[in-house]
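For this view, one protein chain was removed and the others were kept in their places.
Here is chain A:
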Amino acid sequence: MSSPEDITRARQLKELEPLHEAWSNWTHARQSLEETLPLMQDPDPTMRTLASEEFTSLTHTLSTHISTTFPSLLVPPSSTRDLHALLELKAGVGGSEAALFLLDLLRVYVRYAGSVGWRTSIIQSSETESGGMRDAILEIKGEGAYDALRWESGVHRVQRVPATESSGRTHTSTVAVIVLPLSEDAESVSGNDELFKMEDVKVEVMRARGAGGQHVNKTESAVRLTHTPTGITVSMQDERSQHQNKRRAFQVLRARLMDVKLSQDIANRRATRRNLVRTADRSEKIRTYNYAQDRVTDHRIGLSLMNLTSFLEGDGVQDFLDALRRNWQEEIMEDVVGESE
């Protein structure tokens, strides 16, 4: 049996683990270094060589702690670390080619999530006749999914010769990605929590059914929600069950509202602090996939990966997620240091 206090305490312990580990590694290395120093004067040349190698390795460990390990501990634990994610993808310019690339990107995220052990399901999609998708919403269930993927928000640009293009001309198309935070209880249809009040949500069923009831047995399960204060609307029609579509719609509405709330929090913090996290402008082009040059470039951090296939078919996306996380941590560290000055 675990009480709420126990859970809080266990969480605190878990959060202190990295600090404890860094400190014990540091003290252990220092102690070893002190023990090594006298051995470097040892009359036995073999012993001296061993000691000298040990010295180099320990010095390296200690300086890594100073340059990387300790500063990274300054990054406060993320308040969104438990959240799952919803990925919204929308084909932008480029017509059917953009729809095909959307499918390529969707596969990248589904495979990446699978490799991390997260569960995915496509909760909404509209397929095009050419076999692509105009838009899709991917649910990714796994702790930390939102934190890991949130930097994928933005416009992804592809430059390639479309499979449908006979003249061999390179096209440029785009897909807009928005990563939304998803909490455990997001499917609840009841409201009145910090995100919204039930009375502010208008629930509509789509289309008229004429007489309805026994007169009609057509499947009409589409649902649309409108959150009046923000004007956010969510439509769901992929499930046969209206009940299920309603649950899904509330899930997306919650994710969008939480996203608005997080963006506001960041904006508020930015107003008081120095410019922290990068602009949340989702219309910004963040990445280019250039097929002719077999290259993926992230424009925010200037990182290029010279192997497009490894991105699309392998685990190349991990390199970008890691680099973006490091970049973000460095910004926060700078900010913390800046504040203490």
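We adopt the following convention: contacts are C-beta pairs under 8 Å (C-beta built on N, C-alpha and C of every residue); 3 or more make two chains touch, one makes a residue touch a chain; residues count from 1.
Quick note on the criterion: contacts and distances are computed from a predicted model.
Its UniProt record calls the unshown chain "S-adenosyl-L-methionine-dependent methyltransferase", which is the correct pick from "DNA replication complex GINS protein SLD5", "DNA 5'-3' helicase", "LSM complex subunit LSM3" or "S-adenosyl-L-methionine-dependent methyltransferase".
Looking at A:Thr80, A:Gln159 or A:Gln237, the residue that reaches the missing chain in the full complex is A:Gln237.
Across the entire complex, the residue among A:Glu15, A:Glu34, A:Glu53 or A:Glu127 in touch with the chain not shown is A:Glu127. Listed residues A:Ala10, A:Ala163, A:Met198 or A:Val216: the one in touch with the omitted chain is A:Val216.
Where chain A meets the chain that is not shown, the touching residues are 126-127, 203-205, 208-209, 211-221, 237-244.
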